[in-house]
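A protein chain is absent from this complex, but the other protein chains hold their places.
All chains are identified by letter, namely A and B, in their written order; residue positions are counted from 1 within each chain.
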Amino acid sequence: MQTNPIGRSEKALVLQVLLNGIFLGAIYANIAVGFSLAWGVMDVINVAHGTMIVMGSFVTFFLFKYIGIDPFLSIPFSMAVLFLIGYFAQRYLLNLVVKVGIFLSLILTFGLDLVFINAVLLIFTGDYRSVTPSYSGSNFQVGGINVPYIRLATLGICILLTGLLQLFLTRTRTGNAIRATAQNRQAAEIVGVNVARIYSVTLGVSAALAGACGSLISMVQSFTPFEGGFFIMKAFIICVLGGLGNVYGAMIGGVLLGLVETTGARILGTGFQEAISAIIMILVLIFMPKGIVGSKYK
Amino acid sequence: MALLEGKDLSKFFGALAAVDQVDFQIEAGEVLGLIGPNGAGKTTLVNLVTGVYPLTRGELYFEGRRIDGLKPAVIARMGIARTFQIVKPFPGMTVRENVVVGALFGKGGAQRNIKTAFEEADRWIEFVHLQDYRNDSVDRINISFRKRMDLAKALAMGPTLLMLDEVMAGLNTKDIEEMMALVRRINRELKITLLVIEHVMKAVMGLCQRIIVLHHGRKIADATPQEIVQDERVIEAYLGERYAKARQRSA
Partner (left out) sequence: MKNKKQLLIAVLIGLGFVVLPLLIEGYWIRVISSIFMYGVVTGALNIIAGFAGYAAFGNVVFFGIGAYSTAMLMLRVGFPWWGGCVIGAILAAFFAVVVGFPVLRLRGHYFAIATLGINRAVEQIALDWGSFTGGGKGITLPLPQMEIQSFYAMIYFILFGLLLLTLLTNFVIARGRLGYALRAIRDDEDAAEASGIFAPSCKVIAWAISAFITGLAGGVFAYWFSFIEPATVFDIMIAVKAFVMMMLGGAGTVMGPVLGAFLLELISETVWGQFLTIHMLILGTIVIGVVIFIPRGMLHLFRQRFSLSALIRNIKNQSI
(Lines give C-alpha, C1' and ligand atoms only; values in the text may rest on other atoms or scores of the structure.)
Protein backbone atom coordinates (compact mmCIF):
# COMPACT_ATOMS: atom_id res chain seq x y z
CA MET A 1 0.00 0.00 0.00
CA GLN A 2 1.30 3.45 -0.82
CA THR A 3 2.11 5.92 1.93
CA ASN A 4 -0.65 7.94 3.40
CA PRO A 5 0.37 11.57 3.27
CA ILE A 6 -2.73 13.10 4.79
CA GLY A 7 -2.85 10.55 7.54
CA ARG A 8 -6.26 9.32 6.62
CA SER A 9 -7.58 6.11 7.96
CA GLU A 10 -7.46 3.02 5.83
CA LYS A 11 -11.20 2.98 5.68
CA ALA A 12 -11.20 6.48 4.22
CA LEU A 13 -8.71 5.33 1.61
CA VAL A 14 -10.88 2.45 0.56
CA LEU A 15 -13.90 4.71 0.38
CA GLN A 16 -11.92 7.19 -1.68
CA VAL A 17 -10.98 4.52 -4.16
CA LEU A 18 -14.58 3.37 -4.36
CA LEU A 19 -15.80 6.90 -4.83
CA ASN A 20 -13.28 7.48 -7.59
CA GLY A 21 -14.44 4.28 -9.14
CA ILE A 22 -18.02 5.47 -9.10
CA PHE A 23 -17.09 8.81 -10.60
CA LEU A 24 -15.20 7.09 -13.36
CA GLY A 25 -17.95 4.55 -13.72
CA ALA A 26 -20.57 7.22 -14.22
CA ILE A 27 -18.71 8.53 -17.22
CA TYR A 28 -18.11 5.08 -18.57
CA ALA A 29 -21.76 4.28 -18.09
CA ASN A 30 -22.75 7.31 -20.08
CA ILE A 31 -20.42 6.35 -22.89
CA ALA A 32 -21.87 2.90 -22.97
CA VAL A 33 -25.50 3.93 -22.77
CA GLY A 34 -25.24 6.05 -25.89
CA PHE A 35 -23.22 3.46 -27.74
CA SER A 36 -25.53 0.65 -26.83
CA LEU A 37 -28.59 2.58 -27.94
CA ALA A 38 -27.49 2.50 -31.57
CA TRP A 39 -26.41 -1.09 -31.27
CA GLY A 40 -29.48 -2.38 -29.52
CA VAL A 41 -32.01 -0.58 -31.68
CA MET A 42 -30.44 -0.74 -35.10
CA ASP A 43 -27.62 -3.27 -34.88
CA VAL A 44 -25.31 -0.40 -35.72
CA ILE A 45 -21.95 -0.59 -34.03
CA ASN A 46 -20.97 3.04 -34.26
CA VAL A 47 -17.21 2.96 -34.15
CA ALA A 48 -17.23 6.73 -34.52
CA HIS A 49 -18.92 7.05 -31.13
CA GLY A 50 -15.57 7.57 -29.46
CA THR A 51 -14.69 10.40 -31.79
CA MET A 52 -18.15 11.86 -31.31
CA ILE A 53 -17.33 12.08 -27.63
CA VAL A 54 -14.14 13.88 -28.53
CA MET A 55 -16.08 16.24 -30.76
CA GLY A 56 -18.28 17.06 -27.80
CA SER A 57 -15.14 17.88 -25.85
CA PHE A 58 -14.00 20.20 -28.60
CA VAL A 59 -17.34 21.98 -28.77
CA THR A 60 -17.05 22.70 -25.08
CA PHE A 61 -13.43 23.71 -25.51
CA PHE A 62 -14.33 26.11 -28.29
CA LEU A 63 -17.23 27.66 -26.41
CA PHE A 64 -15.21 27.97 -23.25
CA LYS A 65 -12.07 29.39 -24.75
CA TYR A 66 -13.44 31.68 -27.41
CA ILE A 67 -16.84 32.66 -26.14
CA GLY A 68 -16.40 32.10 -22.45
CA ILE A 69 -19.34 29.80 -21.86
CA ASP A 70 -19.12 27.70 -18.75
CA PRO A 71 -18.45 24.06 -19.63
CA PHE A 72 -21.51 22.74 -17.87
CA LEU A 73 -23.67 25.25 -19.69
CA SER A 74 -22.14 24.19 -22.99
CA ILE A 75 -23.60 20.73 -22.66
CA PRO A 76 -26.87 21.56 -24.46
CA PHE A 77 -24.80 22.98 -27.29
CA SER A 78 -22.58 19.97 -27.69
CA MET A 79 -25.62 17.73 -27.49
CA ALA A 80 -27.37 19.73 -30.19
CA VAL A 81 -24.38 19.77 -32.51
CA LEU A 82 -23.76 16.07 -32.13
CA PHE A 83 -27.44 15.26 -32.48
CA LEU A 84 -27.45 16.89 -35.88
CA ILE A 85 -24.29 15.11 -36.93
CA GLY A 86 -25.64 11.76 -35.85
CA TYR A 87 -29.05 12.38 -37.37
CA PHE A 88 -27.71 13.28 -40.79
CA ALA A 89 -25.08 10.55 -40.78
CA GLN A 90 -27.80 8.00 -40.20
CA ARG A 91 -30.30 9.57 -42.53
CA TYR A 92 -28.14 9.89 -45.59
CA LEU A 93 -25.42 7.31 -45.10
CA LEU A 94 -26.13 4.57 -42.61
CA ASN A 95 -29.75 4.11 -43.60
CA LEU A 96 -28.50 3.00 -46.97
CA VAL A 97 -26.67 -0.01 -45.63
CA VAL A 98 -28.27 -0.87 -42.33
CA LYS A 99 -30.53 -3.52 -43.75
CA VAL A 100 -27.77 -5.36 -45.52
CA GLY A 101 -25.65 -6.43 -42.66
CA ILE A 102 -23.87 -5.44 -39.49
CA PHE A 103 -20.48 -5.33 -41.05
CA LEU A 104 -21.31 -2.84 -43.72
CA SER A 105 -22.53 -0.37 -41.16
CA LEU A 106 -19.54 -1.10 -38.98
CA ILE A 107 -17.07 -0.37 -41.73
CA LEU A 108 -19.06 2.66 -42.77
CA THR A 109 -18.76 4.05 -39.26
CA PHE A 110 -15.04 3.38 -39.44
CA GLY A 111 -14.97 5.58 -42.50
CA LEU A 112 -17.01 8.24 -40.71
CA ASP A 113 -14.61 8.06 -37.81
CA LEU A 114 -11.69 8.81 -40.11
CA VAL A 115 -13.54 11.75 -41.62
CA PHE A 116 -14.47 13.15 -38.21
CA ILE A 117 -10.98 12.82 -36.81
CA ASN A 118 -9.47 14.53 -39.80
CA ALA A 119 -12.05 17.30 -39.67
CA VAL A 120 -11.36 18.02 -36.02
CA LEU A 121 -7.64 17.82 -36.70
CA LEU A 122 -7.91 20.43 -39.42
CA ILE A 123 -9.92 22.81 -37.25
CA PHE A 124 -8.19 22.40 -33.93
CA THR A 125 -4.81 20.79 -34.73
CA GLY A 126 -3.52 17.81 -32.85
CA ASP A 127 -2.39 19.63 -29.73
CA TYR A 128 -3.51 18.46 -26.33
CA ARG A 129 -6.40 20.56 -25.09
CA SER A 130 -8.16 20.83 -21.80
CA VAL A 131 -10.98 22.79 -20.30
CA THR A 132 -10.17 24.37 -16.98
CA PRO A 133 -12.86 26.57 -15.53
CA SER A 134 -12.13 28.52 -12.38
CA TYR A 135 -13.47 25.83 -10.13
CA SER A 136 -11.34 22.98 -11.45
CA GLY A 137 -9.47 21.27 -8.74
CA SER A 138 -11.66 22.62 -5.96
CA ASN A 139 -13.16 20.03 -3.78
CA PHE A 140 -14.56 19.50 -0.36
CA GLN A 141 -13.68 16.96 2.26
CA VAL A 142 -16.02 14.52 3.89
CA GLY A 143 -14.53 12.41 6.61
CA GLY A 144 -11.13 12.27 5.02
CA ILE A 145 -12.50 11.70 1.54
CA ASN A 146 -11.77 14.08 -1.28
CA VAL A 147 -14.81 15.03 -3.37
CA PRO A 148 -13.98 17.25 -6.32
CA TYR A 149 -16.89 19.50 -7.29
CA ILE A 150 -16.55 18.80 -10.97
CA ARG A 151 -16.64 15.06 -10.45
CA LEU A 152 -19.66 15.31 -8.25
CA ALA A 153 -21.49 17.47 -10.74
CA THR A 154 -20.49 15.07 -13.50
CA LEU A 155 -21.95 12.19 -11.56
CA GLY A 156 -25.15 14.13 -11.09
CA ILE A 157 -25.43 15.00 -14.74
CA CYS A 158 -24.73 11.45 -15.83
CA ILE A 159 -27.53 10.21 -13.63
CA LEU A 160 -29.77 12.96 -14.92
CA LEU A 161 -29.05 12.15 -18.55
CA THR A 162 -29.67 8.46 -18.06
CA GLY A 163 -32.91 9.21 -16.30
CA LEU A 164 -33.97 11.56 -19.07
CA LEU A 165 -33.15 8.92 -21.64
CA GLN A 166 -35.26 6.38 -19.84
CA LEU A 167 -38.12 8.83 -19.68
CA PHE A 168 -37.71 9.67 -23.32
CA LEU A 169 -37.79 6.05 -24.33
CA THR A 170 -40.76 5.08 -22.21
CA ARG A 171 -42.92 8.16 -22.04
CA THR A 172 -42.69 9.88 -25.40
CA ARG A 173 -44.16 8.84 -28.71
CA THR A 174 -40.84 8.91 -30.47
CA GLY A 175 -39.22 6.96 -27.68
CA ASN A 176 -41.83 4.28 -27.84
CA ALA A 177 -41.53 4.15 -31.58
CA ILE A 178 -37.82 3.58 -31.12
CA ARG A 179 -38.41 0.71 -28.75
CA ALA A 180 -41.00 -0.80 -31.04
CA THR A 181 -38.67 -0.61 -34.01
CA ALA A 182 -35.92 -2.18 -31.95
CA GLN A 183 -38.10 -5.15 -31.19
CA ASN A 184 -39.46 -5.73 -34.64
CA ARG A 185 -38.76 -3.40 -37.49
CA GLN A 186 -41.31 -4.77 -39.89
CA ALA A 187 -44.07 -4.79 -37.36
CA ALA A 188 -43.27 -1.18 -36.51
CA GLU A 189 -43.41 -0.24 -40.18
CA ILE A 190 -46.77 -1.85 -40.55
CA VAL A 191 -48.27 0.21 -37.77
CA GLY A 192 -47.02 3.35 -39.41
CA VAL A 193 -43.67 4.10 -37.86
CA ASN A 194 -41.35 5.97 -40.19
CA VAL A 195 -38.37 3.75 -39.63
CA ALA A 196 -35.93 5.92 -41.56
CA ARG A 197 -36.73 8.88 -39.36
CA ILE A 198 -36.73 6.84 -36.18
CA TYR A 199 -33.36 5.39 -36.95
CA SER A 200 -32.01 8.84 -37.65
CA VAL A 201 -33.37 10.14 -34.36
CA THR A 202 -31.85 7.16 -32.57
CA LEU A 203 -28.37 7.83 -33.83
CA GLY A 204 -28.95 11.51 -33.15
CA VAL A 205 -29.79 10.77 -29.53
CA SER A 206 -26.85 8.41 -29.27
CA ALA A 207 -24.55 11.09 -30.63
CA ALA A 208 -26.05 13.72 -28.36
CA LEU A 209 -25.25 11.54 -25.36
CA ALA A 210 -21.73 11.19 -26.68
CA GLY A 211 -21.52 14.94 -26.98
CA ALA A 212 -22.63 15.48 -23.41
CA CYS A 213 -20.15 12.89 -22.30
CA GLY A 214 -17.39 14.65 -24.14
CA SER A 215 -18.25 17.94 -22.53
CA LEU A 216 -18.00 16.36 -19.11
CA ILE A 217 -14.79 14.55 -19.90
CA SER A 218 -13.17 17.70 -21.25
CA MET A 219 -12.95 19.05 -17.73
CA VAL A 220 -11.43 15.91 -16.34
CA GLN A 221 -8.62 15.06 -18.71
CA SER A 222 -6.79 16.57 -21.62
CA PHE A 223 -7.63 15.37 -25.10
CA THR A 224 -6.62 15.31 -28.74
CA PRO A 225 -8.66 14.41 -31.82
CA PHE A 226 -7.37 10.86 -31.46
CA GLU A 227 -8.84 9.88 -28.11
CA GLY A 228 -11.79 8.14 -29.70
CA GLY A 229 -10.30 4.68 -29.86
CA PHE A 230 -9.79 4.57 -26.12
CA PHE A 231 -13.44 5.36 -25.45
CA ILE A 232 -14.72 2.87 -27.96
CA MET A 233 -12.83 0.05 -26.34
CA LYS A 234 -14.43 0.93 -23.00
CA ALA A 235 -17.83 1.07 -24.64
CA PHE A 236 -17.40 -2.40 -26.13
CA ILE A 237 -16.30 -3.90 -22.87
CA ILE A 238 -19.17 -2.37 -20.95
CA CYS A 239 -21.76 -3.41 -23.48
CA VAL A 240 -20.47 -6.93 -23.38
CA LEU A 241 -20.47 -6.93 -19.58
CA GLY A 242 -23.83 -5.30 -19.26
CA GLY A 243 -25.69 -6.94 -22.08
CA LEU A 244 -26.58 -5.25 -25.28
CA GLY A 245 -29.07 -2.54 -25.83
CA ASN A 246 -29.87 -2.50 -22.17
CA VAL A 247 -29.77 0.88 -20.50
CA TYR A 248 -29.58 -0.47 -16.97
CA GLY A 249 -27.02 -3.02 -18.06
CA ALA A 250 -24.85 -0.33 -19.56
CA MET A 251 -25.07 1.69 -16.37
CA ILE A 252 -24.19 -1.21 -14.15
CA GLY A 253 -21.49 -2.37 -16.51
CA GLY A 254 -20.02 1.12 -16.59
CA VAL A 255 -19.91 1.52 -12.85
CA LEU A 256 -18.51 -1.98 -12.52
CA LEU A 257 -15.72 -1.25 -14.95
CA GLY A 258 -14.99 2.03 -13.24
CA LEU A 259 -14.69 0.30 -9.88
CA VAL A 260 -12.60 -2.54 -11.27
CA GLU A 261 -10.23 -0.13 -12.94
CA THR A 262 -9.69 2.16 -10.00
CA THR A 263 -9.22 -0.67 -7.53
CA GLY A 264 -7.07 -2.52 -10.02
CA ALA A 265 -4.89 0.54 -10.55
CA ARG A 266 -4.53 0.91 -6.79
CA ILE A 267 -3.47 -2.67 -6.30
CA LEU A 268 -1.59 -3.57 -9.45
CA GLY A 269 -0.39 -0.28 -10.71
CA THR A 270 -1.45 0.92 -14.11
CA GLY A 271 0.38 -1.71 -16.13
CA PHE A 272 -1.57 -4.63 -17.58
CA GLN A 273 -4.81 -2.89 -16.69
CA GLU A 274 -5.94 -2.56 -20.27
CA ALA A 275 -4.95 -6.08 -21.08
CA ILE A 276 -6.95 -7.35 -18.16
CA SER A 277 -10.02 -5.38 -19.21
CA ALA A 278 -9.78 -6.77 -22.70
CA ILE A 279 -9.33 -10.33 -21.47
CA ILE A 280 -12.26 -10.01 -19.10
CA MET A 281 -14.37 -8.89 -22.02
CA ILE A 282 -13.40 -11.89 -24.09
CA LEU A 283 -14.06 -14.28 -21.24
CA VAL A 284 -17.46 -12.73 -20.66
CA LEU A 285 -18.24 -13.02 -24.35
CA ILE A 286 -17.37 -16.66 -24.35
CA PHE A 287 -19.01 -17.75 -21.16
CA MET A 288 -21.79 -15.29 -20.61
CA PRO A 289 -22.91 -14.11 -24.03
CA LYS A 290 -25.91 -12.36 -22.60
CA GLY A 291 -23.78 -10.23 -20.35
CA ILE A 292 -23.89 -10.04 -16.62
CA VAL A 293 -27.19 -8.25 -16.43
CA GLY A 294 -29.08 -10.29 -18.93
CA SER A 295 -30.81 -10.30 -22.19
CA LYS A 296 -31.72 -7.90 -24.88
CA TYR A 297 -33.43 -4.63 -25.00
CA LYS A 298 -36.38 -2.95 -23.72
CA MET B 1 -34.27 -54.34 -35.14
CA ALA B 2 -35.77 -51.03 -36.07
CA LEU B 3 -33.73 -48.64 -38.17
CA LEU B 4 -34.44 -45.72 -35.88
CA GLU B 5 -35.73 -46.09 -32.37
CA GLY B 6 -36.55 -43.51 -29.77
CA LYS B 7 -37.25 -44.43 -26.15
CA ASP B 8 -38.92 -42.11 -23.68
CA LEU B 9 -37.77 -39.06 -25.60
CA SER B 10 -38.32 -35.78 -23.82
CA LYS B 11 -37.23 -32.27 -24.61
CA PHE B 12 -37.99 -29.40 -22.26
CA PHE B 13 -37.42 -25.76 -23.07
CA GLY B 14 -37.56 -24.30 -19.61
CA ALA B 15 -40.86 -25.51 -18.27
CA LEU B 16 -42.36 -26.23 -21.66
CA ALA B 17 -42.35 -29.86 -22.75
CA ALA B 18 -41.90 -29.70 -26.50
CA VAL B 19 -41.54 -33.45 -26.69
CA ASP B 20 -42.88 -35.54 -23.83
CA GLN B 21 -42.05 -39.19 -23.24
CA VAL B 22 -42.30 -40.28 -26.84
CA ASP B 23 -41.54 -43.87 -27.84
CA PHE B 24 -41.38 -44.71 -31.51
CA GLN B 25 -39.67 -46.89 -34.09
CA ILE B 26 -39.11 -46.68 -37.79
CA GLU B 27 -38.51 -49.93 -39.64
CA ALA B 28 -36.13 -50.07 -42.57
CA GLY B 29 -37.90 -49.42 -45.84
CA GLU B 30 -40.95 -47.83 -44.24
CA VAL B 31 -42.60 -44.55 -44.99
CA LEU B 32 -43.66 -43.27 -41.59
CA GLY B 33 -45.88 -40.26 -41.31
CA LEU B 34 -45.61 -37.77 -38.44
CA ILE B 35 -48.57 -35.51 -38.03
CA GLY B 36 -50.09 -33.31 -35.38
CA PRO B 37 -51.40 -29.81 -34.89
CA ASN B 38 -49.00 -26.89 -35.07
CA GLY B 39 -46.71 -26.78 -32.08
CA ALA B 40 -47.15 -30.47 -31.40
CA GLY B 41 -43.42 -31.08 -31.41
CA LYS B 42 -42.89 -32.66 -34.83
CA THR B 43 -39.98 -30.51 -35.94
CA THR B 44 -38.53 -30.67 -32.45
CA LEU B 45 -38.54 -34.43 -32.70
CA VAL B 46 -36.65 -34.26 -35.96
CA ASN B 47 -34.20 -31.80 -34.40
CA LEU B 48 -33.64 -34.25 -31.56
CA VAL B 49 -32.92 -37.07 -33.97
CA THR B 50 -30.47 -34.98 -35.98
CA GLY B 51 -28.69 -33.78 -32.88
CA VAL B 52 -29.59 -30.12 -33.18
CA TYR B 53 -31.09 -30.17 -29.70
CA PRO B 54 -29.79 -32.30 -26.88
CA LEU B 55 -32.30 -34.64 -25.27
CA THR B 56 -33.55 -33.72 -21.84
CA ARG B 57 -34.33 -37.38 -21.28
CA GLY B 58 -34.48 -40.59 -23.25
CA GLU B 59 -32.40 -42.57 -25.70
CA LEU B 60 -32.07 -42.65 -29.45
CA TYR B 61 -30.78 -45.55 -31.49
CA PHE B 62 -29.93 -45.66 -35.17
CA GLU B 63 -29.04 -49.02 -36.71
CA GLY B 64 -28.64 -50.28 -33.18
CA ARG B 65 -26.13 -47.64 -32.17
CA ARG B 66 -26.84 -44.95 -29.59
CA ILE B 67 -26.89 -41.53 -31.25
CA ASP B 68 -28.24 -39.10 -28.69
CA GLY B 69 -25.54 -36.66 -27.68
CA LEU B 70 -23.71 -36.89 -31.00
CA LYS B 71 -23.08 -33.77 -33.03
CA PRO B 72 -25.30 -32.99 -36.04
CA ALA B 73 -22.43 -33.42 -38.48
CA VAL B 74 -21.64 -36.88 -37.09
CA ILE B 75 -25.27 -37.98 -37.35
CA ALA B 76 -25.46 -36.63 -40.87
CA ARG B 77 -22.48 -38.72 -41.87
CA MET B 78 -24.01 -41.81 -40.34
CA GLY B 79 -26.75 -41.66 -42.93
CA ILE B 80 -29.53 -39.47 -41.59
CA ALA B 81 -30.54 -36.56 -43.79
CA ARG B 82 -33.37 -34.07 -43.52
CA THR B 83 -35.03 -31.23 -45.32
CA PHE B 84 -36.12 -28.09 -43.52
CA GLN B 85 -39.59 -26.75 -43.00
CA ILE B 86 -38.44 -23.32 -44.12
CA VAL B 87 -35.99 -24.16 -46.84
CA LYS B 88 -32.39 -23.44 -45.88
CA PRO B 89 -30.41 -23.13 -49.08
CA PHE B 90 -26.93 -21.71 -49.25
CA PRO B 91 -27.77 -18.36 -50.83
CA GLY B 92 -24.31 -17.52 -52.08
CA MET B 93 -24.11 -20.62 -54.24
CA THR B 94 -25.72 -22.05 -57.33
CA VAL B 95 -28.11 -24.99 -57.28
CA ARG B 96 -25.34 -27.32 -58.32
CA GLU B 97 -23.00 -26.08 -55.62
CA ASN B 98 -25.70 -26.46 -53.00
CA VAL B 99 -26.21 -30.09 -53.90
CA VAL B 100 -22.49 -30.76 -54.09
CA VAL B 101 -22.18 -29.83 -50.42
CA GLY B 102 -24.41 -32.77 -49.63
CA ALA B 103 -22.35 -35.00 -51.89
CA LEU B 104 -19.08 -33.88 -50.32
CA PHE B 105 -19.96 -34.13 -46.67
CA GLY B 106 -22.70 -36.71 -46.34
CA LYS B 107 -22.24 -40.41 -45.94
CA GLY B 108 -19.65 -41.56 -48.41
CA GLY B 109 -18.58 -37.98 -49.06
CA ALA B 110 -15.15 -38.51 -47.60
CA GLN B 111 -14.27 -40.83 -50.45
CA ARG B 112 -15.26 -38.36 -53.10
CA ASN B 113 -13.10 -35.72 -54.65
CA ILE B 114 -14.56 -32.54 -56.09
CA LYS B 115 -15.01 -33.99 -59.53
CA THR B 116 -16.86 -37.13 -58.49
CA ALA B 117 -18.87 -35.12 -56.00
CA PHE B 118 -20.12 -32.91 -58.80
CA GLU B 119 -21.02 -35.97 -60.84
CA GLU B 120 -22.99 -37.28 -57.88
CA ALA B 121 -24.66 -33.88 -57.49
CA ASP B 122 -25.64 -33.84 -61.15
CA ARG B 123 -27.19 -37.26 -60.79
CA TRP B 124 -29.48 -36.06 -58.00
CA ILE B 125 -30.30 -32.81 -59.73
CA GLU B 126 -31.56 -34.88 -62.64
CA PHE B 127 -33.50 -37.10 -60.30
CA VAL B 128 -35.51 -34.13 -59.08
CA HIS B 129 -35.77 -32.71 -62.59
CA LEU B 130 -33.85 -29.53 -61.90
CA GLN B 131 -31.10 -29.92 -64.50
CA ASP B 132 -32.23 -26.84 -66.42
CA TYR B 133 -31.54 -24.71 -63.39
CA ARG B 134 -28.28 -26.27 -62.33
CA ASN B 135 -26.17 -23.17 -62.60
CA ASP B 136 -28.71 -20.67 -61.39
CA SER B 137 -28.15 -18.88 -58.15
CA VAL B 138 -30.60 -20.16 -55.59
CA ASP B 139 -32.09 -16.81 -54.74
CA ARG B 140 -33.46 -16.64 -58.24
CA ILE B 141 -35.53 -19.81 -58.26
CA ASN B 142 -39.01 -20.23 -56.87
CA ILE B 143 -40.08 -22.09 -53.76
CA SER B 144 -41.06 -25.30 -55.48
CA PHE B 145 -37.65 -25.60 -57.11
CA ARG B 146 -35.93 -24.72 -53.89
CA LYS B 147 -37.72 -27.53 -52.13
CA ARG B 148 -36.62 -29.94 -54.82
CA MET B 149 -33.08 -28.67 -54.52
CA ASP B 150 -33.21 -29.21 -50.77
CA LEU B 151 -34.35 -32.72 -51.53
CA ALA B 152 -31.52 -33.29 -54.01
CA LYS B 153 -29.01 -32.03 -51.47
CA ALA B 154 -30.36 -34.43 -48.88
CA LEU B 155 -30.28 -37.31 -51.34
CA ALA B 156 -26.73 -36.49 -52.36
CA MET B 157 -25.78 -37.19 -48.77
CA GLY B 158 -26.51 -40.85 -49.45
CA PRO B 159 -28.82 -41.29 -46.50
CA THR B 160 -30.35 -44.48 -45.17
CA LEU B 161 -33.01 -42.44 -43.41
CA LEU B 162 -34.48 -39.30 -44.90
CA MET B 163 -36.71 -36.99 -42.89
CA LEU B 164 -38.91 -34.61 -44.85
CA ASP B 165 -40.24 -31.68 -42.86
CA GLU B 166 -43.39 -30.34 -44.54
CA VAL B 167 -41.90 -30.70 -47.96
CA MET B 168 -45.32 -30.12 -49.54
CA ALA B 169 -46.02 -26.83 -47.81
CA GLY B 170 -46.55 -23.97 -50.18
CA LEU B 171 -46.86 -26.16 -53.25
CA ASN B 172 -49.80 -26.15 -55.62
CA THR B 173 -51.73 -29.30 -56.56
CA LYS B 174 -49.60 -30.23 -59.54
CA ASP B 175 -46.37 -29.71 -57.60
CA ILE B 176 -47.73 -31.87 -54.80
CA GLU B 177 -48.44 -34.71 -57.23
CA GLU B 178 -44.93 -34.47 -58.64
CA MET B 179 -43.36 -34.34 -55.20
CA MET B 180 -45.39 -37.37 -54.09
CA ALA B 181 -44.16 -39.28 -57.13
CA LEU B 182 -40.59 -38.35 -56.25
CA VAL B 183 -41.06 -39.47 -52.67
CA ARG B 184 -42.45 -42.80 -53.83
CA ARG B 185 -39.48 -43.31 -56.12
CA ILE B 186 -37.11 -42.48 -53.28
CA ASN B 187 -38.69 -45.12 -51.13
CA ARG B 188 -39.20 -47.84 -53.70
CA GLU B 189 -36.29 -47.46 -56.12
CA LEU B 190 -33.64 -46.09 -53.82
CA LYS B 191 -34.81 -48.11 -50.82
CA ILE B 192 -34.51 -45.12 -48.50
CA THR B 193 -36.53 -45.14 -45.30
CA LEU B 194 -38.65 -42.05 -44.88
CA LEU B 195 -40.12 -40.00 -42.08
CA VAL B 196 -42.64 -37.57 -43.50
CA ILE B 197 -43.94 -34.63 -41.48
CA GLU B 198 -46.95 -33.24 -43.23
CA HIS B 199 -50.11 -31.22 -42.94
CA VAL B 200 -51.22 -31.97 -46.48
CA MET B 201 -53.49 -34.95 -45.81
CA LYS B 202 -53.49 -36.15 -49.38
CA ALA B 203 -49.75 -36.66 -49.18
CA VAL B 204 -49.86 -38.31 -45.78
CA MET B 205 -52.59 -40.72 -46.72
CA GLY B 206 -51.10 -41.45 -50.10
CA LEU B 207 -47.53 -42.07 -49.05
CA CYS B 208 -47.41 -43.45 -45.56
CA GLN B 209 -47.83 -47.02 -44.44
CA ARG B 210 -48.02 -45.95 -40.83
CA ILE B 211 -48.64 -42.69 -39.04
CA ILE B 212 -47.63 -41.30 -35.66
CA VAL B 213 -49.63 -38.46 -34.20
CA LEU B 214 -48.16 -35.95 -31.76
CA HIS B 215 -50.15 -33.52 -29.64
CA HIS B 216 -48.62 -31.21 -27.06
CA GLY B 217 -45.43 -33.19 -27.35
CA ARG B 218 -47.00 -36.55 -26.58
CA LYS B 219 -47.64 -39.42 -28.93
CA ILE B 220 -51.38 -39.97 -29.01
CA ALA B 221 -51.64 -42.48 -31.84
CA ASP B 222 -49.54 -44.89 -33.86
CA ALA B 223 -51.43 -46.80 -36.52
CA THR B 224 -52.27 -47.21 -40.20
CA PRO B 225 -53.71 -44.23 -42.07
CA GLN B 226 -57.21 -45.71 -42.10
CA GLU B 227 -57.18 -46.28 -38.35
CA ILE B 228 -55.75 -42.83 -37.64
CA VAL B 229 -58.55 -41.09 -39.48
CA GLN B 230 -61.08 -42.78 -37.23
CA ASP B 231 -59.16 -42.33 -34.00
CA GLU B 232 -61.09 -40.22 -31.50
CA ARG B 233 -58.09 -38.62 -29.88
CA VAL B 234 -56.66 -37.57 -33.23
CA ILE B 235 -59.90 -35.98 -34.28
CA GLU B 236 -60.11 -34.16 -30.97
CA ALA B 237 -56.56 -32.94 -31.29
CA TYR B 238 -57.05 -31.56 -34.77
CA LEU B 239 -60.60 -30.38 -34.66
CA GLY B 240 -61.21 -29.71 -31.03
CA GLU B 241 -63.11 -31.25 -28.19
CA ARG B 242 -66.54 -29.96 -29.16
CA TYR B 243 -66.38 -31.39 -32.68
CA ALA B 244 -65.18 -34.74 -31.38
CA LYS B 245 -67.98 -34.89 -28.82
CA ALA B 246 -70.55 -33.88 -31.42
CA ARG B 247 -69.30 -36.63 -33.67
CA GLN B 248 -69.53 -39.11 -30.84
CA ARG B 249 -73.11 -38.17 -30.08
CA SER B 250 -74.20 -38.42 -33.67
CA ALA B 251 -72.36 -41.72 -34.25
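Note that in this section a residue touches a chain if its C-beta (ideal position, glycine included) is under 8 Å from a C-beta of that chain, and two chains touch if they have at least 3 such contacts.
Keep in mind that what you see is a predicted model, and the values were worked out from it rather than measured.
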Message: I'm checking contacts with the chain that's been left out. Which of B:Leu4, B:Leu48 or B:Ala76 qualifies?
response: B:Ala76
Task: Return the single residue from A:Ile69, A:Ile102 or A:Val147 that touches the missing chain.
output: A:Ile102
Query: Of B:Ala2, B:Ala28 or B:Val52, which residue touches the hidden chain?
result: B:Val52
- prompt: When the complex is taken as a whole, what residues of chain A touch the one chain not shown?
  reply: 43, 45, 93, 95-100, 102-104, 106-108, 110-119, 121-122, 195-196, 199, 229, 233, 236-237, 240, 271-272, 274-275, 278-279, 281-282, 285-286, 289
Statement: It is residues of chain B that touch the chain not shown, namely 50, 52, 71-73, 76-77, 81-82, 84, 88-93, 97, 100-102, 104-107, 109, 114, 153, 157
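By our rule, only the chains that are shown with their structure count from here on.
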- line: chain A and chain B have mean C-alpha positions lying a whole-number Å distance apart equal to 50
